[in-house]
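The other protein chains are all here in position, but one chain of the complex has been omitted.
Think of it as A and B in the order they're written, each chain with its own count starting at 1.
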Amino acid sequence: MMLLFDIALVAGLLTLAVHVVREPDERSAIIAFLAFGLLLGLAWIRLAAPDVALTEIAIGGGGTGILLLRAEAAVRGRGKHEESVTRPGKLAIAVGCAAISAGLGLAVLSFASPAPTLAPAAAEGLSATGLGNPVTAVLLAYRALDTLLEKVVVLLALIGVWSLAPDAAWGGVPAVRSGEIPQPLAYLARILPPFGVVIGVYMFWVGADAPGGTFQAGTVLAAMWLLVMLAGLRSPPETAGLPLRLALAGGPILFLAIAFLGFAFADGFLAYPKALAKPLILAIEAALTLSVAAALAMLVAGPARRAPTR
Amino acid sequence: MTAALHATTPGGFLLVLAVILPVCAVLAILACGPRSAARIAMATLAAGLAVAVAITVELVWSGAALTYVVGAWRPPLGIALRADGLSGAMLVMTALVVVAVGLFARVQYGLREGGGSERERTTFWQMLLALWSALNIVFVGEDLFNLYVALELLTFAAVPLVCLDGRAETANAALRYLLFALIGSLLYLLGVGLIYGQYGTLDLLALARLSRPDPALSVALALMIVGLLAKAALFPLHLWLPPAHAGAPAQASAVLSALVIKAPIFLILRLVLDVAPGQVAFLAGQLLAVLGAASILFCSVMALRQARLKLMIAYSTVAQIGYLFIVFPLAAGGAGTSPWETIAWTGGALQLISHALAKSAMFLAAGIVIKVYGHDRIADLGGFGRALPISATAFGLAGLSLMGVPPSGGFVAKCLLLTAAVIEGYPWLAVTILLGGLLAGGYVFRIIDKALAVSASPLPSRAGVPRRLELTALALAIAAVLLGFVPLRPFGFLQIGRSGLAMAGL
Partner (left out) sequence: MTVALQPSVLFGLCGAALVGIGLFAVVSSPGLLRRIVGCNILGAGIFLVFGAVARRGAGAGFEADPVPQALVITGIVVAFSASALAVALLKRLAEPRSDA
């Protein structure tokens, strides 16, 4: 039974992917991509990875979807189409890509058996962190350096996006709402945020021991903030404004501060003293959730359009 | 089994500082605002240079690699940082170029006229520092996924630098660069996944022991190397580079051309020499050498044909990168010799470093020329040597290194590579090295000729371009020349921390 479900899921994923590539209309292609993201979330649940499923649905599908839809609306009719590839050229590319897929498939089938795994090692380390969710332990303890750097990657992307503003508008306010606001959107923007915030806080809170965590929670909060801005209930903040800058930098700065304190009070950089590991990790996650929420929302909002009021 | 592979050494914490300090500065600039950007950047440049020098001193003093196990979580579960002699050399080279470019930018942005907008200045400082962190991680990272994050950090720092001036043309170059870089890092990431699936570890030192010629590893290495080649802009994947590097402001072009493309090359080197099993390494080495030779010849000719100064320098970068790839078959070593004991290994490392110094000097000099002339059409630059003698000298000295004329680091590098090609029985590579030198002579002399020519129109005024600006370019060029006094034999420093690996891996 589950096998049939899996096969249907894979068939659906592949069909949608091919559709996204072949569909001539940009907008329909992006909507198909959104559906693809939802199916992908299901696939992750079937792979026993609920943390990834939440992240995929929230960021990979939803976040990227909004981003692409907004881009399509902005570019529509204006984007000069690029050089298109000739038919024989396309055929050659298709053959090449099929060969890569085939090689990759062979590699997947040829994996060593029994499969190597770090699950036992990850389980062993859990007690030292006080956490119950091994994925959170990997992200914030064993491989915390990756997580720290990836936060900087997100901020860097945001600084890069901001740098595309005209000189005069840099540091000013991005344009989030466009044209007139549909009635249902305005309604949702009034009703949804309180629930969204509760869900976000819940996701962050259980993330230590159950599926969930900073990214998932941050995305939900970001989505609520965006909804409010899209509906015009709140205007976006100035990108050079102090509160926004502190919210963005605060998470990584706290992370770094605790990381450096590890030199003095634990086994070195990014090590936690055993007794305080869990509260410290929770504090980092709380600050990171806010940073992630602000960064993701501002990434969707785009560069400043209106000059700052300095 | 892996327990003994990594243990934090005294001085290992320096690696953490090298990696983290610039990132701290990026966050500090974000929190404190644009006004303090230059001050924070200057302080970080000094601190970062000191850390790089301290790492080198520690390496020489202890004669062994430095290691730091982050968070005391040992690999394979955790992440280790490790610097051997080659990493140390890369760290110092990077620090020198970043500091020189930083000083140049500081003077340039301080000018009353043409100092750039606040947007451009703040973005530049943040990206320069982030890029420094990313490069340092690439040079000391031991974990394949940690290196992936570093590559992405590098991309996200480099792309905004390309379109710093805000014109649509450079935004187009930036977008193309971003797409190339993204596909490159995604292919790399795919290889990382396959390697984890096969071996259950991402630690390079552990992989050097575990790797066997099996299909998963071969597919993984092929994907990773192709992905990294796209980022390194080796022929025929170089098309994105000339518009991106030529379109950026001089101080950005200098770091992009001198440093950013060296990161993927460094990783290819580590994958081929440390991870790939013998047979695979041999095959990969041959293929890379063919592409490298094609890169040298084709892009040198392209450089010769450019009408714009910066495009010429950018094409020269792709050509000079080619030399780094012909190292692979030459450094393969033989019975009883490991790659790092060969003269080709020293030659390759010297080429990498001397190109970085020479190329950054050239781009900075070109930036000054553009500032004074308002354009970079080579045909209309007659007599620029008289208007800007220091910049022209910097350009000429840097040119020596690209051509491989003594005294220069490029000369020693190419001489070592040429000798290796003859000894190891690769006559076609020897011919390529000689031809590449001649072609480089062609494109460098074309500019020198212009510099010395008598101008038909009156020389433009150099008012507003302080001498300090020119001196940073000259300092980098002189550093490239000084590298020419390195003795012509396998260089001991580059072998530090490598012998243990030889016993482990081969």
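For this structure, a couple of remarks:
Keep in mind that, in the parts below, contacts are C-beta pairs under 8 Å (C-beta built on N, C-alpha and C of every residue); 3 or more make two chains touch, one makes a residue touch a chain.
Since the structure is predicted, the reported quantities are computational estimates derived from the model, not experimental observations.
Within the full complex, the chain left out of the display contacts the shown chains A, B. Among the residues A:L40, A:V176 or A:A189, only A:L40 touches the chain that is left out of the figure. Interface note for the absent chain: among A:A35, A:I100, A:A210 or A:L276, the touching residue is A:I100.
Although one chain is not shown, part of chain B still touches it, namely residues 77, 145, 149, 152, 155-156, 159-160, 163, 166-169, 171-172, 174-175, 178-179, 182-183, 186, 189-190, 192-194, 196-197, 200. Within the complete assembly, residues 3, 6-7, 10, 13-14, 17-18, 20-21, 26, 29-30, 33, 36-37, 40, 43-44, 46-49, 51-52, 55-56, 59-60, 63-64, 67-68, 70-72, 74-75, 78-79, 81-85, 89-90, 93-94, 97-98, 100-102, 104-105, 108-109, 111, 115-120, 122-124, 134-135, 137-139, 142-143, 146-147, 150, 153-154, 156-158, 160-161, 164, 166, 213, 215, 296, 299-300, 302-303 of chain A touch the chain that is not shown.
By definition in this document, only the chains that are shown with their structure count from here on.
One finds 31 Å separating the Cα centroids of chain A and chain B. Interface residues of chain A, counted against chain B in their complex, comprise 100, 103-104, 106-108, 110-112, 115-118, 121-122, 125, 141-146, 149-150, 152-153, 155-157, 159-160, 162-167, 170-171, 240, 242, 245-246, 248-250, 252-253, 256, 259, 262-263, 266-272. Against chain A, the residues of chain B that register as touching in their complex are 8, 13, 16, 20, 23-24, 26-27, 30-31, 33-34, 68-73, 76-79, 117-120, 123, 126-127, 130, 133, 137, 145-146, 149-150, 152-153, 156-157, 159-160, 163-164, 166, 171, 190, 194, 196-201, 214-216, 219-220, 222-223.
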